[in-house]
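Reading through the structure tokens given below for one structure.
The other protein chains are all here in position, but one chain of the complex has been omitted.
Let's turn to chain A:
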Amino acid sequence: MIPSRFEYYRPDDIRGALAVLNEHGDDARVMAGGHSLIPMMKLRMAEVPHLIDLQGIAELRGIAIDGAEISIGAMTTQHDLIAHAGLADAAPILREAALQIADPQVRYMGTVGGNVANGDPGNDMPGLMQCLDARFELVGADGTREVAARDFYEAAYMTARDDEELLTRIRFTATGAGYAYEKQKRKIGDYATAACAALISRDGDRIGSASVAMTNLSDVPVWSQAAGDALVGSTGDAAAIKAATDAALADIDPTGDNRGPVEFKKHVAGIIISRAIARALSRA
């Protein structure tokens, strides 16, 4: 399993990476941790004549917490996310989700930027970022723009990012809401059969706000407005959780594959969604 030949670049700033992207267009691609891209290149499902390794770009690293405003550099690894005490305090759902991704070796290499830019419906961070209402910073030759995670995913492996743009940072506002990331997988190192992120806050004895998003249950991550609406204003009793779960299930479109047929996936999704909501509520 040897990939086809490529020219290797290791620029030390964003400008250098953009220059190679602009020069070679479709023939160039960036690599972060390489733990989605290298397996694809080894299978020759991806051919990358010009490979730009981002590991030397210091400005893509680092986690900054300014009150409730969180900014995470694209090259931050899942291991870094888990180990960061400030982040675990401010937005513990990130740590909970990152701990459920792959295995220790993969988490040392896999980055949050690569995970959200990849566009694989199996990746866990896109749904999580939609739940958090995060924004992705994209930098290209023409400047910098921000796209909401909820607007970023178009189809499997198709995103709002232009081929000549880099995803540089992820930003969101931490809310202090009760949180949960629930994931069902067949074994360690497997992608989700179904996963669900939930953030819920109370306002007195009622639910004041709720955000529910799902992983690997459609060709894109699914943020369910209707599931949130079903919870807000309720007490969060069993009937409300059931209504929200039904609403979320109406928004997904799983396909049958080696993780099971559509009926099974919907069944698993229902359980995972209800668990995520109940656990987030218990922490709200």
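By definition in this document, contacts are C-beta pairs under 8 Å (C-beta built on N, C-alpha and C of every residue); 3 or more make two chains touch, one makes a residue touch a chain; residues count from 1.
Quick note on the criterion: contacts and distances are computed from a predicted model.
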Chain excluded from display, named as in UniProt, from "Nitrite reductase large subunit NirB", "Amino acid ABC transporter membrane protein 1, PAAT family", "Cytochrome c domain-containing protein" or "(2Fe-2S)-binding protein": "(2Fe-2S)-binding protein"
Full-complex contact with the absent chain, from A:66, A:103, A:142 or A:205: A:103
Given A:38, A:226 or A:271, the one touching the chain that is not displayed: A:38
Contact set of chain A toward the excluded chain (per top definition): 1-8, 10, 31, 34-35, 38-39, 41-42, 49, 51, 53, 55, 79, 102-106, 108-109, 188-189
